[in-house]
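Pasting a structure below so you can have a look.
The block that comes next holds chain A.
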Amino acid sequence: MLEWLVYILVLVGVFFLFIAAIGVVRMPDLYNRMHATSKAGTLGVGLILVAVAVFYQELSVAARALSTLAFIVLTAPVAAHALGRAAYLSGVKPCEDTYIDELAGHYQANHKLESVDTEATQRRI
Partner candidate 1 sequence: MEILLAFLVGGLAAVGVYLMLRPHLIQFLIGFLVLGNAANLLIFTAGRLGSQFPPLVQPSGAVLEPYANPLPQALILTAIVIGFALAAFGIVLFYRAQQALGTLNAETILEAPDVSPAPSPVDELPTEGVRR
Partner candidate 2 sequence: MNTLILKTTSRFLFTLLLLLSVFLLLRGHNEPGGGFIGALVAVGAYALFALAHGVSAARKLLPLPPLRLVGWGLLVALLSALPALLLGRPLMTGQWFSLLGVKLGTPILFDIGVYLTVFGALLSAIFGLEEAAHHPSEDA
Partner candidate 3 sequence: MSWLLVLPLLVPLTTGILCLVLPGRTAQRVLGLAGALGLLAAGLALLAQVQRQGIQAVQIGNWPAPFGITFVADHLSALMVLISGVVAVAVALFALAENDQAREGLGYYALGHLLLFGVNGAFLTGDLFNLYVWFEVLLLASFVLMILGGSKAQLAGGVKYFAVSLLSSILFLVAVGLLYGATGALNMADLALRVERVHPGLLTALSMLFLVAFGLKAAVFPFFFWLPASYPAPPAMISALFAGLLTKVGVYALIRVFTLIFTHDTGFTHSLILWVAGFTLLLGALMALAQGELRRLLSFQLVSHIGYMLMGLGILTPLALAGSVFYALNHMIVIAALFLLAGLLQRLQGTTVLVRMGGLYGPYPWLAVLFLLPGLSLAGLPPFSGFWAKYTLVAAGLQAGQYGIVAVALLVGLLTLLSMGLVFAEVFWKKAPEGARAAPGGLGGRVLPVGLLAVLTLAIGLWAEPLLSLSQAAARELLEPAGYIQAVLGVSR
């Protein structure tokens, strides 16, 4: 019974990893690709790690598997943030379909970021 749970977890995990991979290929620009890895990727890995925890039914193994998951959850968004920000700063333009870009023009020469007049923004939308 537990075995089946493991199989399902793994299967779904692999599925999401596939989604992440395909997303990285198919998505139109960098920022959208990062969505694929940071979400589907995290989920996919997470499911497989949970499968490991379930499979061994040992506290020490589960602890390691779940802390791995925790680490990924901790680090993946930071990495995505750093990369997205750097890419934007270096001039990687969002794809043409991009609906709105409120960040445009707000980075100063020394990479400091201005805040925007939120009222004005809300009006624009």
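Selection rule, in plain terms: all candidates are chains of the complex that A comes from, given by their letters.
Following the convention adopted for this analysis, a residue touches a chain if its C-beta (ideal position, glycine included) is under 8 Å from a C-beta of that chain, and two chains touch if they have at least 3 such contacts; residues count from 1.
These figures come from a predicted structure and were not determined experimentally.
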All of 1, 2 or 3 sit in the complex with chain A; the one touching it is 2
Touch list for chain A against partner candidate 2, complex: 71, 74-75, 78, 81-82, 85-86, 109-112
